Each structure stands twice: as C-alpha cells, then as structure tokens.
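Missing here is one protein chain; the remaining ones are kept as they sit in the complex.
Labels run A, B, C, D and E following the written order; every chain starts at residue 1.
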Amino acid sequence: MATLGLVEYADASPEVRAVYDDIMATRQTDWINNFWKALAHDPATLRRTWESIKQIMAPGALDAVTKEMIYLAVSASNQCPYCIASHTAGARKAGMTDAMFAEAMAVVGMANETNRLSSGYQVEIDDRFKA
Amino acid sequence: MATLGLVEYADASPEVRAVYDDIMATRQTDWINNFWKALAHDPATLRRTWESIKQIMAPGALDAVTKEMIYLAVSASNQCPYCIASHTAGARKAGMTDAMFAEAMAVVGMANETNRLSSGYQVEIDDRFKA
Amino acid sequence: MATLGLVEYADASPEVRAVYDDIMATRQTDWINNFWKALAHDPATLRRTWESIKQIMAPGALDAVTKEMIYLAVSASNQCPYCIASHTAGARKAGMTDAMFAEAMAVVGMANETNRLSSGYQVEIDDRFKA
Amino acid sequence: MATLGLVEYADASPEVRAVYDDIMATRQTDWINNFWKALAHDPATLRRTWESIKQIMAPGALDAVTKEMIYLAVSASNQCPYCIASHTAGARKAGMTDAMFAEAMAVVGMANETNRLSSGYQVEIDDRFKA
Amino acid sequence: MATLGLVEYADASPEVRAVYDDIMATRQTDWINNFWKALAHDPATLRRTWESIKQIMAPGALDAVTKEMIYLAVSASNQCPYCIASHTAGARKAGMTDAMFAEAMAVVGMANETNRLSSGYQVEIDDRFKA
Partner (left out) sequence: MATLGLVEYADASPEVRAVYDDIMATRQTDWINNFWKALAHDPATLRRTWESIKQIMAPGALDAVTKEMIYLAVSASNQCPYCIASHTAGARKAGMTDAMFAEAMAVVGMANETNRLSSGYQVEIDDRFKA
C-alpha cells in the first residue's frame, strides 16, 4: 500500500483537484493513476512534478511517442515496475506498436551490456569523442 | 588504461581485422574506437557484441536516430562516461540536433526522478495498467 | 519465498538466538523482521551485519532519525522494496513525520534527476570543488 | 568537455542571466558552477531545474543541512562524480562537519549492502510493514 | 502479466520452436521458462539472446557454476527479481550449495558497500593500479 495512502478526487482539496483536472484535460482521460494520488499528500510536490512532466513531455524537437519511449527505456533500465507499467501504457497511447516496443527493449538491453563492458574493461574515451 | 590494452589494426589477427573491417564499412568511417580495440583481446566477445549491435541498431520499426537516442538515454541514466561520449557522437551522426539532445536529457532526468518517487512512496500498479 | 527460508526464534541455534535477543533489546521490540530470519542461515553474516548496523545507526554526529532517513533515501533511490518498507517503519519509529518523509522523497527525486543531467551533459567538475 | 559547452555570464541571454542572478542571490555566492552553465543551452530546463531545486532545498520540515546530506547520500549511492563534489561543498556550507560526513557515508555504504542482501535472499516484506 | 504475453510451445512458429528445442536440449530440461516465452514475440531477439547466452555460459576458462554465480551476483546487485529467481535455480542446478550462495551474497553486499564508500570519499585510483 502506498506509504501515505492515495487521495481520491472526492476527498481532494481544491488545490489537488486543480492538478487532477489539468492532468485529465491534458491527457484527455477521465481518470487519475495512482502515482498522482500518492503524491497528492504533498501538494507542492504534486504540482511541481506535474508541471515539469507537462512541460517536458509536450512535443517539441522530439515527438510525443519518442519521448514516451525514452521514458519507458529509462524506466526499464532502472527496473521500476510501476514506471514500466505506466509508461508502457503511455507510449502505446502515443502510438508505440509492439514492434517498436520490442526494438526499444533490444536497444535498452544492449546499452546495459556495453555500458558494463566499457566500464569493466576500463576503456578510455577516444580523443575524437572529446572534441 | 584499458585492462587488457588496445589492439590496433596493424597488430590484429585476421579474425579481428574482419570485424574491424565490417565496423568501418557498416558505419562508413575509417577508424575504430577504443571500445572495440579493448574487446579485441577476446575475439568471440568482439564478434558477438558487434553482430548484436549491428542487428539491433539497424533501422526497423524505429529509425536510426531514435535508436541512438535511446542508447544515449540509457547510458546517461547509467552514468557511463565512455558510452555517453561515444553515443552522443553516434546520435549526432545519425541526425540528433542540440535541441533533440536537450529534450532527451530532460526526459531522462524526469524519468529518474519519478522512478524514485513511485518506488519511495510504494505506489501500487493500477489495475488498468495490468490489462 | 526467501531463498533459504526463514529461521524462527523457536528453531534457532543459541548463536542465532543471541543475535535475535540483542536486536530486540537494542530496538526495544518483541519481534524479529524477515531480513534477519533470512540471513540466519549464515550465522556469521547475521552477526556481522547486525553488529555493523548497530554500530552505524547509533546516534553520534547525526541523530537517529537523520540516519534512518538517509537509509530510507538510499533504499528509495535503489528501489529496494523490502528496504523501503522496513526503513519507512524504522524512520517513523525514530520520529519521521509525513512531512519529513515527503520532503526527503522530493530531495531523493531531485538528486536522481540532476545526477543524470550532470552525467548526460558531461559536466566537468569545477576547480573550486576540488580544493 | 560539456556536450554543449558552458554559457558564461557575459555571453548569456537576459533569460539565462535572470536565473544566474537568482542562483547567486539565493545561495549568497558570487559565482555559478558548471552544472548551470551546461544546462543554460536549454533555458527552459535551466529555469525549471533551478526553480525545483530552490523549492525543494529550502528549509521546511527538514533543515538545510539534512537536505544537503540526503542529496549527497543519494549522489554517493549513484556514484555521480560531479554531484558528489558539488553537494559535498553544498553540505559543508550548510554546516556538515567531517564527522557528519563520515557517519552519513557509513549509512550509505550499509544501506547499499543490505539492499542487495534483502534482494539476493528474496526476503518477503513482513506483514507489519504493510500496515 | 508480460507486456506482450507468453508464447507457448503449442502456439509457436517453427522458428521459435527451433530455439525452444535448442534451449531444452542444451539445458537438458523439458520446459521453457517465462523469460523466453516473453521474448518469443520478437523472434530475432529471442534467437540472438539465446545464442549469446549459450555461447557465454558454456564452460571455458571458468566453469559453469562460477559463471552462474557471477550471473546471480550481478542480478542480486541489480535487484532484478525475475533474474534472481531464475539464476538461483540455474546456479543450484550447476552445483551451488547453500554455503556457496551465502558466501556469494556476502561478497555482493560488501562490494556494494565499498563501491559507495570509495565513490563517496572521492578516492583517487592508486598509480599502482593503473600499470
């Protein structure tokens, strides 16, 4: 169970409801997932975290599905069960197909392998990469 | 210094040279970076690692620059200095602009933050995400 | 299920019971949590780990609640479910309020974000920090 | 060298200078460390990151030195060289003594050890910790 | 539930069945564990991953049980529940006793502790270790 419990919409303060409303409007959904309900015990962190995600995940130089897949890739690399579940859903909603998922996971696996090989072999950075 | 040293092309066995040649041909470059020279002391690992990367990084459901950015995102998340340097170069070569880099790093940072918030608050996975 | 199973007090050797007794006396509790029962199959590790924790977590230059919160912060950062659960309980017993918990988690999240930004951007350490 | 280089005050846009000025005023220092200069190529990330840190690190339920030590503890656990260097300096400025540093590091080390022992032994969370 | 579901033998394509058959023949077992069934939605990754593991885990300069224990040690250090469960089974099948398991976990715990102490104290690498 979440450490501080979950704050349901019906029990939320106006400050928390305002964030919940913005999440649902921005994401065009009619529900709030547990992550936000758990953070809602600390309204300042709830608002700050949501405002940051809203700003970062908006399409810009990268489109929405690429951003969601990078989010998922990092979450898979960090082995965070909640984040993998929620961002798999988020990436799919943004357009990720099964084939895109499988290729992203293959890259995540390979990166984790070669990260350790380069560290374990104590490989020095090439001068060309420092330019 | 790399644990087993670096194998230069001039000193490489035919088996190692064949991999080096394929790396240069595939990447359309005329040099080999230190990662491969360090692995070359173990030709089986050199070949396997290269064949895997070659297969995984080829454009498919995801294009080359997206794959390189996921690779870079994981390397930044893992804080692997060699891999960050080499895959920043690789992603740029594949078309990553400064703006794309900055947006990818913002996602990496945010994912690392919320991964810990969801774990630290012991947030349970929503039933909707399990479907 | 724990790999080697759990050793209950009633089934424990005198050597293990002595550690269990010291844990309960030091913590002023009447039960032993699963972590110790799992380690008890290796009495040397059980004793060494307990003696280390007892020494490290005793109030010194830092008080007990600060130490427990650092322990919890690291466990949340490492995303260790057992350790988050047990050290949330431990920190609360030592005096951590919900507000203190929320602020600590905000710091943990932020540190994980900026750790990756500084690594991903390949930021060099300032000379002033090396003095 | 930082991937996108460092933005010095003299070369900064008014938007970036405004953040630099606020950092120096808040921290009561007359210089900007490299982390911010590296982020300044992405003014939106610079501003967001600084505003978040300013909010999170302000004294509240936890005082400034406790927050800085938790930040340092997470950075040491994540093995981020830049962050360890900068937050060691930050924690000292906030009042951390050598003895406090040593005790915090002992807790960080121990937490990392027992995090893996509990995972490696597959210890189940006690019912009492789930309440 | 696995993101893409599990591919049972009866439902598998000839390409996937060929890998399943080789896994069972190589490991002298009559069943396939979930990891492979989950990867089977991406036959290229299934085949590549299996071929790599088959090559890497074959006895060579290190015997099978040592390799399985290193695999388990890394998985415990990374806190991957699936991998800890599966490689505990694999290491036992290769000859790991309870005493060997306990000693390996003690090393894993200690390495994680001193990794952070050396990073947190910013210890410089001795010249003798660079030779």
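By definition in this document, a residue touches a chain if its C-beta (ideal position, glycine included) is under 8 Å from a C-beta of that chain, and two chains touch if they have at least 3 such contacts.
It should be emphasised that the depicted structure is a prediction, and the values quoted were computed from it without experimental measurement.
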item	value
Missing chain: touched chains present in the view	A, B, C, D, E
Given D:32, D:57, D:106 or D:125, the one touching the chain that is not displayed	D:106
Sole residue of A:12, A:53 or A:108 that reaches the chain not shown, by the stated touch rule	A:108
Absent chain, residues of chain A that touch it	72, 76-77, 79, 81, 84-85, 88, 105, 108-110, 112-117, 119-122
Those residues of chain E which, in the complete complex, touch the missing chain	1-4, 31, 33-35, 38-39, 45, 49, 52-53, 56-57, 60-62, 66-67, 69-71, 73-75, 77-78, 80-83, 85-89, 97, 99-100, 102-104, 106-108, 110-115, 117-126, 128-130
Residues in chain D touching the chain absent from view	79, 88, 98-99, 101-103, 105-106, 109
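Following the convention adopted for this analysis, only the chains that are shown with their structure count from here on.
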item	value
Comparison of A-B and D-E (more C-beta pairs in contact)	A-B
For chain B paired with chain E, centre-to-centre distance based on mean C-alpha positions, whole Å	21
Chain A-chain E separation of Cα centroids, rounded to whole Å	27
Residues of chain D touching at least two other chains	1, 3-4, 45, 49, 52, 56, 77-81, 85, 88, 108, 110, 112-115, 117, 119-122, 130
